[in-house]
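Of the protein chains in this complex, all but one are displayed in their positions.
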Amino acid sequence: MVKKEPFFWITVSCGLIILAFILIPLIEMLTAPSLSMLKETIQDKDVVRSIRLSIYTAGLAALIAFIFGTPLAYLLARTNFRGKHLIESIIDLPIVIPHPVVGIAILSVAGRGHWLGQIFNELGIRIMGSVTGIVVVLTFVGLPFYINAVKNGFESIPPRLENVSRSLGASMFSTFARITFPLAWRSMLIGIIMCSARAISEFGAVVIVAYHPMIAPVLLYERFEGYGLKYSQPVAVWLVSVCLALFLILRILTLRNAKNA
Amino acid sequence: MKNNRIKLVISLFCAAIILLPASLVLAEPSGKLVMFHAGSLSVPFAAMEKVFEAKYPKVDLQREASGSQKAARKVSDLKKPCDIMASADYKVIDKLLIPQYAALNIRFATNQLVLCYTDKSRYAGEVNAGNWYEILQRKGVVWGHSDPNLDPCGYRSLMVMQLAEKHYKIPGLYDKMLANRPIENVRPKSVELISLLQTGNMDYAWEYLSVAVQHKLNYIVLPDEMNLGNYKYDNFYAQAVVKVSGKKPGTYMEMKGKSCTYGVTLISDAPNKEAAVAFLEYMLDPEGGLKILKEMGQPPFIPCRVSSEAMKAKLPSELQKLVTVKN
Partner (left out) sequence: MITIENVNIHLGEFDLREINLSIEKNEFFILMGPTGAGKTVLLEAIAGLIRVDSGHIVVDGRDVTGLPPEKRGVSIVYQDYSLFPHLTVRDNITYGLHFHRTPKAEAAKRFDRLVEDLDLSHLLHRLPANLSGGENQRIALARALIVDPKVLLLDEPLSALDPGFREDLRKGLKRLHETTDATFLMVTHDFSEALSLADRAAVMDGGKIKQVGGMKEIFQRPESTFVADFVGMKNLFTASFHDTKAAINGLEIELGKSPENGHGYIAIRPEDVVLSRRELHSSMRNSFKGTVTEVTDQGLYYEVSIAIEAVTFKSLITKSSLFDLEIGEGSHIYLSFKATAIHTF
């Protein structure tokens, strides 16, 4: 047998350390509550409602990112113009801004102290303490993840394919529908998953804009602050399980299609 | 005899010499000092922190503001290490911390509730002490209060409105007002409502007078019968009752209306008792912390009060001179 050199062992050790670092706290949290507590928690109407709200708002945020982010991602992938780097940096801003700051910023714009807030008011749109406000926050934090994933997807499709399509008589729309989209849909799905994952776990920004209605992380925090670990761990387990289940389904779907393609 | 007396004097002298440096070493408070306190005390305590840390540079005062029940629960449920806990309602200390986690309860200041608003609020030009309860019912008016389960200001706001119903003799007024206050307008901490007012996301909010003054908000002063600020009306106040969550989820306890009395306690197994006592000594000093409270619109008790001789006896010696017994 070939002797493995130190380099190999160093890399393996680092890998094991990282896996342990991630898995140990998660396993501890998942196994801490008793089965009866888990059962009791999932029967709690507030818990179910908050998890449903989390999934719903994250899904909506991902949908908005999909609709508005796809054209922008396509533009960034295909064109070069002065100021492109600036635009890309702006799109990445939500990632670097601390979460509570995001919440405060959105709240400041949404109130009647700001001209935009006044317009919302006139239109009857309410941001503070509403599902609308939550979706606004989640879209804000999730957009860069979607756009970057899809932009990479588009960049990996050679522009020549689109050129040939157009030379054969297809308009830009037809080309996008028949050539670009079928080759890029997987990266769009990945973008949606990344955006949803980011959205569903958001806490610091949402809690400032809307304490009620309660998304799951806020409920989790409230239970923890109010009643301690014992009462918040089961909620955490359910939330994590639901998230994992959703993403597992999406992963399987993508892989299955990849095999068929 | 003379020899013995000389021996005694010499022993005492030696003891003093030995003990003096030791006491000097023990004298200076230092290290981390952890304080959980009510949100409405944030501004005065920030000022006190500056003065105190200037006086004792080796002490690092770390404060966590929250609703008072939440602060108490951090000690009782979460077992978070804490030296001092200050509550917007001294009753919270009695109900949640005594006797297991604390033995003392020093009442140090009063407050009253007012209805705050800004120039941007709807009907800001119209509202006054005579029509506020009607404006709060108007459709489109966004008003709120803090969570009664986490913050005394929350249940006190509800009590004020219950008392309004009784004082104005308008049956059903309380429920009618609450009908116009969806759950989305309730926040864990009353100071959060301030930023909502300032950004124009909320029109009216219930807050302590001290907080309104500190943040330069407009406010309506209500009659003493309703504002929970005058202990002479404690009997009238007692008519207001609000159910809030108890020690465990699913259980409840009743809070009866009483004038706003702030309380502070020294946690029994405080990690840094020395620094804690030093802080309390400063805080309860009429020329020290109490003066700051007064300047910031929060009338202090001078001197501070404990409810019984027994409790006074339990106080550290440095604090005994700063309190009186009054029930």
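Which chain is which? They are A and B, in the order written, and residues in each are numbered from 1.
Convention: contacts are C-beta pairs under 8 Å (C-beta built on N, C-alpha and C of every residue); 3 or more make two chains touch, one makes a residue touch a chain.
Only a predicted model underlies this, so the values are computations on that prediction, with no experimental measurement involved.
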Open item on the list: Among the chains present in the display, which ones are touched by the chain that isn't there?
Closed with: A
Task: Contacting the left-out chain in the complete assembly, out of A:48, A:104, A:179 or A:197 - done: A:179
Task: Residue among A:4, A:85 or A:160 touching the omitted chain - done: A:160
Open item on the list: Under the stated touch rule, tell me which residues of chain A contact the chain that is not displayed.
Closed with: 158, 160-161, 163-172, 174, 178-179, 182-183, 261
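Basically, only the chains that are shown with their structure count from here on.
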Task: chain B-facing residues of chain A, complex - done: 104, 107-108, 110-114, 117, 127-130, 210-213, 222-223, 225-229, 231
Task: chain A-facing residues of chain B, complex - done: 66, 70, 73-74, 77-78, 120, 142, 149-150, 182-188, 192, 195-196, 198-202, 245, 248-249
